[in-house]
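Apart from one protein chain that is not included, each protein chain of the complex appears where it belongs.
Naming follows writing order (A and B), and every chain is counted from residue 1.
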Amino acid sequence: MVRYTIRRILLIIPTFIGASALIFFAGFALPGDPVSAFGGERALPEATRNALIERYRLDQPVFDQYLGYMGDVLTGDFGESVLRRRSINDIFAETFPNTLRLAALAVVFELVIGLLAGIVAALRKGKFLDSLVLVSTIIAISIPVFVLGFSLQYIVGVQWQILPVAGLQEGFRSLILPAFVLGTLSLAYVARLTRTSLAETLREDYVRTAQAKGLRHSRVIGRHALRNALIPVITFIGIDLGALMGGAIVTETIFNINGVGFNLFRAIGTRDNAIVVGFTLIAVMIYLTMSLIVDLLYAALDPRIRYE
Amino acid sequence: MQSTTRGWLRWFAIFAVLALVLVACGDGGAEEETTTTTEAAAGETTTTTAAAEEETTTTTEAPAAGGGQFSTAISEPPFIDPNLVQDSEGFEVARLMFDGLTLYDPAGGAVVPGVAESWESNDDKTVWTFNLRDDSFFTNGDPVTAEAFVYGISRTADPDTGSRVSYHVGPGYADVLGFEEVNGGEGTGVSGDELLEGLKAVDDYTLEVTLARSNALLPKIVAHPAFSPIPQAVFEADPAGWNEMPIGNGPYKMQGPWEHDVAIFLDRNEDYYGAAGVADVIEFRIYADLATEYRDVQAGNLDVGRIPTEELANAPAEFGDRYLLISSGSFGYIGLPNTVAPYDNVKLRQALSLAIDREAITERILIGTSPATGFVPPVATGAVMDACPYCTYDPDLAVQLYEESGGVPNDELVMRFNAGSGHEDWVEAVTTGWSQVLGVTATFEPLEWAAYLDFLFEVGPDGPYRLGWQWDYPSAYNFLAPLYESTSGDNYSGYVNADFDALMEQAITSLSEEEALPFLAEAQAIIGEEIPVIPMTFGTERRVWTENVSNVQLNNFGFGLWENVVVNG
Partner (left out) sequence: MAGTVSTIDPRNVHPEPGEPLLDVEDVSVEFHTDAGVVKAVTDLSFNLAAGETLAIIGESGSGKSVTAQAIMGIVPSPPGKIPKGSIRYRDRDLMEVPDKEKRFIRGQEIAMIFQDPLTSLNPVYSVGWQIGEMFRIHRGASRAEAREKAIELMERVRIPEARRRVGDYPHQFSGGMRQRVMIAMALALEPKILIADEPSTALDVTVQAQIMELLDALQQETNMGLILITHDLGVVASVADVVLLMYAGRVVESNEAYPFYEKPAHPYAHGLMNSVAKLSGSEKRLEPIVGSPPSLLRVPSGCAFHPRCPYALDPCWEEIPHLREIDGYSGVVACHFAEEIRG
């Protein structure tokens, strides 16, 4: 287990270097440069242009820029945006907590609603509740996020006025709608995954064994079936949390939440390379860490993995 | 081993609790912040609104005091540092925090005194003297002196500042003496350490500005935030923090640092020399999406907001007298390479312009703009209505002129534009019109932003392209000289006309804007005949608001006169 963990951690290093190089050079392969992007429709005066190019090391060969950048990254400095003249660290520090809260609540929705729906559907397979879950998850999966977001904003926020339409001014209440919208897709997926996995597990021989042992139905389901059925579900949710922490472009934009995804998206649009590279790099790190945690969690949950 | 087999439920619970804790943790901060702001607002809401309502009839004068807090919306600007503000969003905020030498009269295009009580110039309009009032203070208590202007204006010009609006100080605009030396120089790595030769603080309250070229419009030009006074000591104490919370001398001041992508709160500046703002607190809430902003107004969470395209048709009915529409100073056009054959042929340019049905396009696609009938939006001083005789839709004449011109090679042309900014539909309508009316094969090609800039500035256009012009100050000159004068850096079409150039020279060296008007009118007549670019649209601005506020006004820049907004009790 310890060796497995160490191996997995060591594996992160080359992955990170590879990803960073890819992201960095991809940023440079695109036409144009951040200084021109800053100038907009009016070309910048030459001297201003040069001053900016020098300040942001854009006159160095790309590879030197990469080395210099990675040197800074190792000291924890992810650079500065040419277009906004702000440190990437500051922007990230400001946006990540919002994204994290949003992701966390979305995952709570996935866990609570998704799991319950999936369990109910599996236990009532073929019955009304099962069909209800199947149909509503199909709907949830096929509605585009922005349509769902707009509709909920209009109905819950404008018509009923029971939750804020956008922003984070009202704390937890502000998070409910966006987190729900953000979690819907995964929630539906969790419900279906739980349903399939549990239904499959219920057919397993060891569930019959548990029944034959004279255990209470709830124990057969909860202790024996679910404990196995939820392994892929928990794994999925872990990976999903990693992905959600990378930011949610559409949800954050619609609900006006100053999050990682929205900032990254805007930076791509305005060719703000420093934000694109910095944010992507951090998101990759978070994702790698999350998948490491998920792997370890998986090993903890499934003894068959643990000893291999 | 037992521990792992024990309670998977516990794992699950721990996971859920952790997630909830994360959610809850973040909350504390947000809630705290919001409470402080509302408390601050609540403390002062007692001031009567009766007085305010009485005053709302006069639009130029703000009511004495009204109190309260309201919110209006902007998108996240890159800068609110007045020397760097480059978009209307930053401008909105900076305008309330900084008073320059002069101010725009909100009602029209004229200038009124700001920090400068009066100004005069020498005969050829190259040396201007501004007499400053002695009761304007930065909100840290420092007096606003001529030095602060010397420093602020020089800082805009300094290449180390990296300002996109430094051109305001340079040729074609103010053209302060010494601009080229500083702005075109090497830079020192420090912003604001090189002062412009043409700026001189004669004494604490007298500023002398020497220009490289005569300029009758200087008082109008220097109303832009790029010419704001800057408290040097404050800036130098924390250059990195300056853009987060600039200290100015306007009717409002920042309540706390800029909450990026969330909000900027402004408090009324109680020590302001001029008419005090009405509301105690103005919240500029920052939105990423117009549709969200609009829904927040509908829900009553945001007091004043803009309107997304899809709601433009419904908004007037839904908001009734809480809806405002004005025409603004933006100009959309199709550029043509005037020096490249066959676009050097006037008849071809005229034909292309006549083959566009602007009415239909603005009605159906570019909703929220009006069809351009000239080269200068009507709100700018000196605009000539219907200056463009070829801006009507006349297919027959278009065909005739097209044939006389000899047409484009192989009857094929390609229009370029920047992708992903909502131009696709109207560009397609234009090219379809050309194809149908003129019998050519007109196609279009969207380019990524960077590639488009490259196409415009480096390669040089070889066919029609789209661009827009947003005014810098409310004068027709600002729509003419930059775009069509042969020496201007913004003249991408390459239009050259000696008569036009001469008229521009005459206009700028006139004794006043008034006297320049005939030259500006004549210049518009020339380009109206020659069509160096094809005018497409004049912009408009709209706002809707809740019943929580009244007296919402926009000046003809399209900026809110937030200092006049009354918060209803």
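Heads up, the rule we're going with is that a residue touches a chain if its C-beta (ideal position, glycine included) is under 8 Å from a C-beta of that chain, and two chains touch if they have at least 3 such contacts.
Predicted model, so just to flag it, every value in this text is computed and none were measured.
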{"item": "Absent-chain contact - pick from A:Glu54, A:Asp77, A:Glu170 or A:Asp302", "value": "A:Asp302"}
{"item": "Listed residues A:Leu10, A:Leu74 or A:Ala212, member touching the removed chain", "value": "A:Ala212"}
{"item": "Hidden partner interface residues of chain A, rising order", "value": "125-126, 203-206, 208-216, 219, 224, 227-228, 231, 301-304, 307"}
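FYI, only the chains that are shown with their structure count from here on.
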{"item": "Separation of chain A from chain B, taking each centre as the mean of its C-alpha atoms, in whole Å", "value": "37"}
{"item": "Partner chain B, residues of chain A touching it in the complex", "value": "30-33, 36-48, 50-52, 55, 83-86, 91, 94-95, 97-98, 100-101, 104-105, 107-108, 111-112, 150, 153-154, 157-158, 161, 164-172, 174-175, 179, 222, 226-227, 230, 234, 252-256, 258, 262-263, 266, 269, 271, 300-301, 303"}
{"item": "Residue numbers on chain B that touch chain A, as the complex places them", "value": "4, 8-9, 11-12, 15-16, 18-20, 22-27, 29-31, 34, 78-79, 86, 159-160, 162-164, 166-167, 170, 183-187, 189, 243, 260-262, 285-289, 291-293, 295-296, 298-301, 420, 448-451, 453-454, 456-457, 467-468, 489-490"}
